[in-house]
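A single protein chain has been omitted; all remaining protein chains appear in their positions.
Up next, chain A:
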Amino acid sequence: MAFDSLAERLQEAFKKLRGKGKLNESDIKEAMREVRLALLEADVNFKVVKTFVKNVSEKAMGSEVLESLTPGQQVVKIVNEELTALMGGSEAKLNFDSSITAFMLVGLQGAGKTTMAGKLALYLRKRNRKPLLVAADIYRPAAIKQLQIVGKQIDIPVFAMGDNVSPVDIAKASMEYARKEGCDVVIIDTAGRLHIDEALMEELKNIKSSVRPMETLLVVDSMTGQDAVNVAESFNNTLDITGVILTKLDGDTRGGAALSIREVTGKPIKFSGIGEKMNDLEVFHPERMASRILGMGDVLSLIEKA
């Protein structure tokens, strides 16, 4: 396959270069070609790649090559540090209201919102909250039923009003219902939609302004390609999202969309979905994501020891 790890490629590129000292311009240029390729193959948006490579080149120029490393490893180290810094910073803290907290899950069709709603509910209950799931997808066939089954699996109540009531009204009514039932977190599952569908994006805006959620979370399929930036930018511009959830990371995608989204929205990635079961939720790890995008496995731990 064409997807050799970046680390391997850099070793290859630096095979002849055994000398130590400072990294010079031509070393870096050669290495950056490989970095650029690795990021593109990981589906990082090409514009994001450009900026990133430029920044890393500047950082790497003239930096000392550590005694224990080859120049190739040194570049990997710098790239990895930069990537982690870019994606990290903030940890997956959810924000809560003093009374009833609303969370809203939004995103493209099939990204994993309904499944994630269930996973989050379970996660919150384990932390002594009383969540309520809200079926606000009135469009997709059997979407309400799906959430009801999910709710039943984990024994969490599901609020539904059928598919003849507007999602905005469902969301509003769910807050009232939560109050009556003594639930303290309301998780709203919305229908998948295209970021360019103005009418449906408007609907989300209306839900948001009527329930004032503490978290508006964009759910993104980690297999997404170059378009991730358009999607994230549009959702963020319309809804001012508070965070991102990356799903289907149990696959073997490099998941470069994570970097693209982080870069264009500046919003933190809070959780990852790592399977279809209700327990398959993890707090997002920036360092792991960085080495995953670079495809670096063992070489990294070798470098960390240095």
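Convention: a contact is a pair of C-beta atoms (placed from the backbone, for glycine too) under 8 Å apart; a residue touches a chain by one contact, two chains touch by 3 or more; residues count from 1.
Rule of thumb we're sticking to: contacts and distances are computed from a predicted model.
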Name per UniProt, for the chain absent here [options: "Signal recognition particle receptor FtsY", "Enterobactin ABC transporter permease", "p-cumate 2,3-dioxygenase alpha subunit" or "Peptide/nickel transport system substrate-binding protein"]: "Signal recognition particle receptor FtsY"
Selected from A:73, A:101 or A:146 as touching the chain missing from the view: A:146
Contact set of chain A toward the excluded chain (per top definition): 1-3, 37, 40-43, 45-46, 108-112, 114, 139-143, 145-150, 153, 194-198, 221, 223-228, 230-231, 234, 248, 250-254, 256-257, 276
